[in-house]
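The complex appears here without one of its protein chains, the remainder shown in place.
Read from first to last, the chains carry the letters A, B and C; within each, the first residue is number 1.
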Amino acid sequence: MTAFRRLATGGRIDRTRRHAFHFDGELCKGFAGDTLASALLAENITLVGRSFKYHRPRGFVSAGVEEPNGLFTIGEEGRTEPNISGTTIELSDGLKARSQNAWPSPAFDMMAVNSLAAPLFQSGFYYKTFMGPTKGSWMFYEPFIRKAAGLGAGTYMADPDRYETRYAFCDVLVIGSGPAGLAATLAAARTGARVALTEQDSELGGSLLSENSEVNELWRTEVIAELESFPNVELKSRTTAQGIYDGNLVALLERRDHLRPQPRKGEARQILVQLRARSIVFATGALERPLVFSNNDRPGVMLASALRTYLNRYAVAPEQRTLIVTNNDTAYGAAFDLAAAGVAVSVADHRSTIAPALLNRAASAGLAIFPGTGIADVEGSKGVVRGRLSGAHAAVVECDAVGMSGGWSPAVHLTSHGGIKPRYDETIAAIVPGDLAAGHFGAGAVMGTFGLASAISLGSAAGINAAAFAGLTRKSKPVAPPAGAEDHSYSILPVWTAPRESKGKAFVDFQNDVTARDIRVAHEEGYHSVEHLKRYTTLGMGTDQGKTSNINALAIMAGLRDVPLADAGTTTFRPPYTGMAMGAIAGRTIGHHFRPHRRSPLHDWHQANGATFLEAGLWMRAWYYDWAGDTPEAAYVKEMELVRKGVGISDVSTLGKIDVRGPDAAEFLNRVYVNGFAKLPVGKARYGVMLNDDGVVLDDGTTTRLTDDHFYMTTTTAQAGEVMSWLEYLLQTQWTDLKVHVTSLTDEWGGMAVSGPKSREALQLAFPGSNLSNENLPYMGCLDIRQDGVRIRLLRLSFSGELAYEVHVAADFTASLWEHILEAAAPLGIKPYGLEALASLRIEKGHVAGLELDHRNTLDDLGLGKMAGKEKAYVGKELRFREKLQAPDRWSLVGLELLEPDRKLRGGAILFAAGEPIKGHGRGYITSVTWSTELGKFIALALYQGGLKHEGEEIICAFPLKDEQVRARIVSPHFIDREGARLHA
Amino acid sequence: MPSRRYSAFALARHAVSPDLPWPRAWRSPEPKKSYDVVIIGGGGHGLATAYYLAKNHGIKNVAVVERSYIGSGNVGRNTTLIRSNYVIDGNTQFFEHSLKLWEGLSHDLNFNCMVSQRGQIVLAVSPGQLDTFARRGNIMRLNGIDAEILDRGEVIKLLPYLDYSKDARFPIWGGILQQRAGTVRHDAVAWGYARAADMHGIDIIENCEVTGFVIEDGKATGIETSRGRINAGRLGIAVAGHTSHVARLAGLRVPVESHILQAFVTEPVKPMVHHVISWGAELFYLSQSDKGGMVFGGHIDGFNTYTQRGQFPKIQSVAECAVSLLPFMSRLRLLRHWGGIMDMAPDGSPFICRTPIGNLYLNGGWCYQGFKATPASGWTFAHTIANDSEHELNRCYALDRFEKGGELDDYGIGNWTYKQ
Amino acid sequence: MLERHSALARATPYRSSILRMGEAREFSLVQVAGFGKAFEKAITPFLGKLPAKVGNALDQHGRTLMRTEPNQFWIVGPENDDIAAKLHTHAAVTPLSHSRTRIVIEGAPARNLLAKGIPLDMHETAFKPGVFAMTGLHHTPVLLHCVGENRFELYAMRTFALSVWEWLTDAALEYGSQIATSL
Partner (left out) sequence: MRIPCPHCGERDVSEFRYGGDATKKRPAHGTGDLKAWHDFYFLFDNPKGPHLEYWQHVLGCRQWFRLERNTATNEIGEAS
């Protein structure tokens, strides 16, 4: 019966440092250097979970990242982490691990009844049922299916830990620290290259750590010692190369949480490194494959190499007897080491002829060898009791553990991320890398060369070649192998599937409970392509991504289809190589730091003076001020009245500002704006509209001519970046003959709008020395003045429709000037007004803004058609005249007045002509709404079919989301001061 | 030959007699010399088109030719969101028709596509955005489509695990819910349509790449393929990301650019997220698959490519969205990520139409909305091919609409393929 | 009297024994641009030798010249520098002193800190004193100038400066004092 024990001596564990940990609430003990898996085995806990579909008892299969079975939920509260494989978790004191898919416990699991219904759950059964009785029935079944699936349970609590990201660069990156990787690193380092070695394991050494050879261990420590002496070498253990991206970008996940479950302040739990390597050496080794036979999922059935690792690295061995079943040479390594540790070992070898060297050594080590013999089945329910052999020797062997080896699969994953398909190699019955990309090199088991000496010599060569590719050609002497290192011959007899007669389930993908029979069913139904096989059976789609199962499955399917494995192909290898925390990918760019805040030069003032802010794109904008009220609804009305009746000041620093200059500046603007700018007089501003090439409105703003060849352009806040890039595009790629320079001044200048009938008075108080008379600074005029030696630009523009000015000044002075104006004009009752009022005032005036400029509307839709130059050429002129863009019944800009005093207009309401049925898409919709202080009613801007042709008509504004319909009248969008008397006052 | 119908009974029968073989879902026939109709592209749209040609129009001498394995394209790699929340006249009706077809699809195909109407919530991050959502919702209601507007409090009730703290960079102002929206098991759609089409005698020919067209005096009469020449009375192109490439073989230059969109899945966990969640701060959407993985995605990488590999900066920004909106995602582990090639149209809306070449029809320009469109796309494309004229549902999806200014820009993004 | 108000006036200061980080004010930044080689000839008398390619900086006459575009230079000088006036008639001169906030980062961990957010090789053999680069930090455009072995001047957009500062001080948590994340 399956049983394991800890040996008194040996292994790499530190017996002086004990760790206490909990498994399903039970207190267990282990040592530093243990993994959760080795510690549990040492405690003879072999049944650690249940499979997710059939709820079969499961134990550890492997000792590494490929583990399909031994998954746990570790940590508590915000640190709860499901689906962690016990073979990769380093034991730490106080670790809490819980089993999955088992209730109340793995040993006694209620859901085990599932296995009775097992015959139903063959591949694809979901697609064949749960359809009835009615159409929507799936909605009834789905919750049960969902509950049953899903492995471990996560937590809703936020993750308390910190993650960081980092950029790094090097000449040569070596992935994997086995003999091949160590040799490559050393050889590359000797050329003077900047070398990084990355190893997912906690120690460097790879497969060497699983051996018990003193010479090899000596070699390992000497090489590492020499590497540590190089300033140009970075050794990263606990760092997994997760993916390789275009441009030789390698995503490395560095784990820092191994020994401290709760990191200190500012200390990252994990770090994602984006490393750019000039060249890469793959030394990722190979993963052993299970054999497919009945009940091969019983706890105690493991990979032979895993038994060897547990023995040599963790000093954990099967109680007394072990049965090794293999089709190749490597399993003998495990067999000999186990025998040497006093375990009685029998070996069933599918091959009838075995290398004499092995047979002799076996004989002297006292192993029972059964050539030409495989395994048909294992007996035992929650562990193995005995193995039933078949073939030349149909013996029954009592044992505590079964070590299986179906051959080796090179870890080719990373070599394939760039899109290069791996290929099948007959001689070792394995998938090996296809051609490597330029700058990529490989050595050791990953390339399918399974020998120590060759791993080192080829690794050393790869290191030198990689350095040379990165431009470092200095001589570097090859790395010498350990004394007496040799390449044992490697032979394998591929056997992919169990002898037919046995009836128990034979698993291919342990985690997803995919059996050989499921593959047969997929074949019957025609899901032949490896991709269909995968998707139909979910094979290889688990947390292990099929590291142990893919090749066996492909081979079985190839066999059923009777095509050579080479033609079957493989599924696509995708990053990440092993699961990686989402938090690590996001790093610190989350929460408050998710995206930068863009702040006006007046931000601090707003904050200190009762402003409530609103996110507008990246900008933080002063929405309304508490002097006017504590809700936006209350405040904006007060702020509007202030502007209509007296004077207010508002922050317009967010406007895009662009410096346009050069001999051809006027010509340039004349081309990008629909209206003329060539003849704009110096000292004058003009409102302009730009189209995109497609003839749709891109942006609007005012542009001022400062001198003949110098203009000051403003854009909308939202489009500033787009417009800037667009102007640069035109100048740098299309109109390269134009001598024009554009520079963004958005950050250089702050701006404020001083608006209201009393605005001139206000500014006069602020700038007593300047002549602000209507003559000297008329509407659309520009005047540069100085105050305390600081240049201030006064633009007589109005967004609100009142007499108004924009005051622009260098950013650092904006707050000070703002305060100066507030003080100077205090007698007039000047106060700040925010974004909400700003937007409402412009609605009353009928100025279009973001909600109307949504890339769907034309000049004519917005009632601006008249602006466009008839004769001159401008961007968008041609496509603007496309048939449908000129159609008379297009939706175009109108104003609306609410006709039902006690009710409300709402943005997003759909418009209908009075009396017509309220359905379909209507004749338009409301873009922006406000309460009009001037008119004492709700008004809105809207787009309506045919536009102002319908002026005066009564229409219906439907808002079915609130079961509302209100009556409104179509009016001019210019609700106030149509003839513009106030502007020119 | 045993009945090919799927049912609990059939399952039971196979359970008791394990050696009773299941019938093939679809045959893999050798291409015939000639067909009445050949559909190019064995994705969702191509297969659906073939199925509706047989079912709605009685045209059964049909082949679907697929370069690789069916479902190898976007239908097999998308984030499976279905919805019908469109504002533009034409889009609204088309996508609602699609959603109605989804609702009956498993029954219709006798194949469980796991149509899960778990509801989609789109989150607004500003009052202005809430207004644009309101317009959307109102249009939906006025066209008989379900929609509810949610205030912040209602969102908190439905999705208590989002970040509502003061640290949230973009506070949630509310959202819009379509309860009938949801997800569908993507591969099942390809397989279900293929199997149902096959039952009508339609040939599904995999590993058969179209390499050229046979065009005689302005009419398409056949195709050259990697498996030889196939003659056809009529030809339909439904190759999504490869639209330009295949159309060019017929001498057509089309308003489509191929861009990569990435998708992501975490390790499977027990049910946590019971809706489809979309975010208004940056394009981001997430749902939990029945297998338990969080399936999510963002915007396209932003430059044209035919590689199915994404760039890391986009991967990062999507992860940032995920963790910022759903802080608990931080500890979940990314299992796999991949990409698909999308046929981006300037206005983000598709083409289902005749072409300047006789007997040649085009279905493309799907951007990231093509999966939800699959049934209606097949339905209307079949109609267009069968009748050599557009169905009223796809009349607005003409190839030459830009010449006339007939853009259908549902989100007001503007005519840029790399922004849509 | 009008006074200058820094974008970082309200920022939480950063303290650390190994890393110095703070705003360096009192500088003038002038951008000069022109067309073709002629303009370079015209401004050389006032500025001296011009950096040959984008990315090179030269210190001379108490000023730092940086070529920021093929036909454009940045002149960083003392706050009261009058160079703008001198160049006015010879090139397109644009004062930008207020558009950028200059942050000095100095100390052993400086390079590691910057490597957390700047997608450039910060290795001392790669990013040497006298080199500058225009690149991105926290999604915003920045100009990073290496002015000493482990001393850098970072020019951030004024409207983003506080966010960049918040990002930097958060990233530097492991080297020094805690800061509140939300300001």
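We take it that contacts are C-beta pairs under 8 Å (C-beta built on N, C-alpha and C of every residue); 3 or more make two chains touch, one makes a residue touch a chain.
Only a predicted model underlies this, so the values are computations on that prediction, with no experimental measurement involved.
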Q) Among the chains present, which touch the one that was left out? A) A, B, C
Q: Write down which of A:E234, A:D694 or A:E934 is the residue touching the left-out chain.
A: A:D694
Q | Omitted-chain contact residue, chosen from A:K547, A:R882 or A:R982 | A | A:R882
Q: Among C:G22, C:P95 or C:P119, single out the residue that touches the unshown chain.
A: C:P119
Q | Residue touching the undisplayed chain, where the options are B:R309, B:H337 or B:H391 | A | B:R309
Q: Please give every residue of subunit A in contact with the chain that is not shown.
A: 167, 245-247, 249, 276, 419, 671, 693-694, 725, 728-729, 732-734, 872-875, 877-879, 881-882
Q. Contacts of subunit B with the missing chain: which residues?
A. 242, 244-245, 248, 253-258, 302-307, 309, 311, 313, 346, 402-403, 415, 417-418
Q. Mind pulling the subunit C residues that touch the left-out chain?
A. 53-55, 68-70, 119-120, 133-136, 141
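The rule we apply is simple: only the chains that are shown with their structure count from here on.
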Q) When the centre of a chain is set as the mean of its C-alpha atoms, what distance in Å lies between subunit A and subunit B? A) 22
Q) Could you say which residues in subunit B touch two or more other chains, in rising order? A) 167
**Q.** Residues of subunit C touching at least two other chains
**A.** 181-182
Q) Residues of subunit A touching subunit B in their complex? A) 78-83, 119-120, 122, 125-132, 135-136, 138-139, 142-143, 145-147, 149-159, 161, 163, 165, 245-246, 249, 251, 274, 417-419, 517, 521, 524-529, 531-532, 535-536, 538, 541-543, 545, 572, 574-576, 579-583, 585-587, 589-595, 597, 614-616, 692, 694-696, 850-851, 854-856, 879, 882-886, 906-910, 918-922, 925, 958-962
Q. Which part of subunit A faces subunit C closely enough to touch in the complex?
A. 164-169, 194, 265-268, 274, 276, 588-589, 591-593, 595-601, 603-604, 607, 653, 659, 661-662, 739, 741, 743-749, 787-788, 790, 810-817, 820
**Q.** Contact footprint of subunit A on subunit C as seen in their complex
**A.** 1-7, 9-10, 31, 33, 35, 71-72, 92, 94-100, 115-123, 126, 138-140, 157-160, 162-164, 166-167, 170-171, 173-174, 178, 181-182
